[in-house]
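Structure record follows, encoded as structure tokens.
One protein chain is absent from this view; the other protein chains keep their places.
Take a look at chain A:
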Amino acid sequence: MYGSASTHDIPAKATTGLENEDPILLAEFEARIARGEKIEPTDWMPQLYRKQLTRMIEQHAHSEIIGSLPEGTWITRAPGFRRKMAQMAKVQDEVGHAQLLYSAAETLGKTREQMLSDLVNGKSKYSNVFNYPTPTWADSNVISWLIDAGAIVNQMANAKGSYGPYCRALDRICAEEAFHLKYGHDAVVHMATGTPIQRKMMQEALNRWWPAIMTFFGPSDKMSTHTEILMRWKVKMATNDACRQQFLDMYVPKIWEIGLTLPDANLRKNEEGVWEFSEPDWEDFKRVINGDGPCNAERIAVRRAAEENGAWVRRAMQQPKAQYVRPLA
């Protein structure tokens, strides 16, 4: 899982601050990116680039640890040894991704402690889909397959971006996500072709998750501003709509193939090969992203409790002279 473009754009009111950057260095920086070179932590970079990337990688990392919660609650309930062990390994990977991503973000100058503190204080966001509940085992399967699938679409694109540590982390993450996709697909197919109770559980979970899945890639491009400079700097590699179209094209046929339906009567591929669908409820999306979703408070409360309960361990571990500077990726 779990990065999504949904919260990565520059806020509409933000100034770019580019007028304060050295024009020669800036031109050189942009030329390097245009040539396909990677930017490394010790290289010169504009403040806006540093800020946006920090925000983006940090949000991605937060999405991994917060995202491990809704699936994590099903580890202790997973039915049978095979599912239990796979669910554990899968969720563990996600926490490992967070570790890689926090390390990548730290190369830009913000410590993991600061990032986690901003997360529990509500200053930084995570993928909005994890503010929705997972009331059944089938919901967890839907996340494993389709949310991870969405994340792969996004991450495969971003792995070709310009910041070296993030790209290397994403390469490793995508390799593991490919297994998650198989795991999730297997779990969904198993349920969708199982007993009537299992099929019903799966269909209901899919119905519950579809509206959130449709918002996973963020608002429609026509509502999203300021992405041009991020695209030029290869911070953002594909638009929200392009990712959404790619996802629909790859997965809707697979969902239909196993006999599941999707709760959108307008969902169809038109003659130009473009997917049409009912416009997601962006007002609801905004409301949830701003904190008023069904699980925002619970997710943050769990994370805060973990931070508070574990503070004594981190205090004991702290060696002020040994600041961690090398990324794992």
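In this text, a contact is a pair of C-beta atoms (placed from the backbone, for glycine too) under 8 Å apart; a residue touches a chain by one contact, two chains touch by 3 or more; residues count from 1.
As a convention for this text, contacts and distances are computed from a predicted model.
**Q** Consult the UniProt record of the chain that does not appear here and report its protein name from "Glutamyl-tRNA(Gln) amidotransferase subunit A", "Phenylacetate-CoA oxygenase subunit PaaI", "ABC transporter permease" or "Sarcosine oxidase subunit gamma".
**A** Its UniProt record gives the name "Phenylacetate-CoA oxygenase subunit PaaI".
**Q** From the list A:Gln47, A:Gln92 or A:Asn121, pick the residue that touches the absent chain.
**A** Selected residue, touching the omitted chain: A:Gln92.
**Q** Tell me which of A:Leu53, A:Ala78 or A:Cys295 is the one touching the absent chain.
**A** A:Ala78
**Q** Could you tell which one of A:Leu69, A:Leu108, A:Ile152 or A:Cys295 touches the chain left off the display?
**A** A:Leu69
**Q** Going by the touch rule given at the top, which residues of chain A touch the chain that is not shown?
**A** Residues 65, 68-69, 72, 74-81, 83-85, 88-89, 91-92, 95-96, 98-99, 102, 137, 190, 194-195, 197-198, 201, 302-303, 305-306, 309-317 of chain A touch the chain absent from view.
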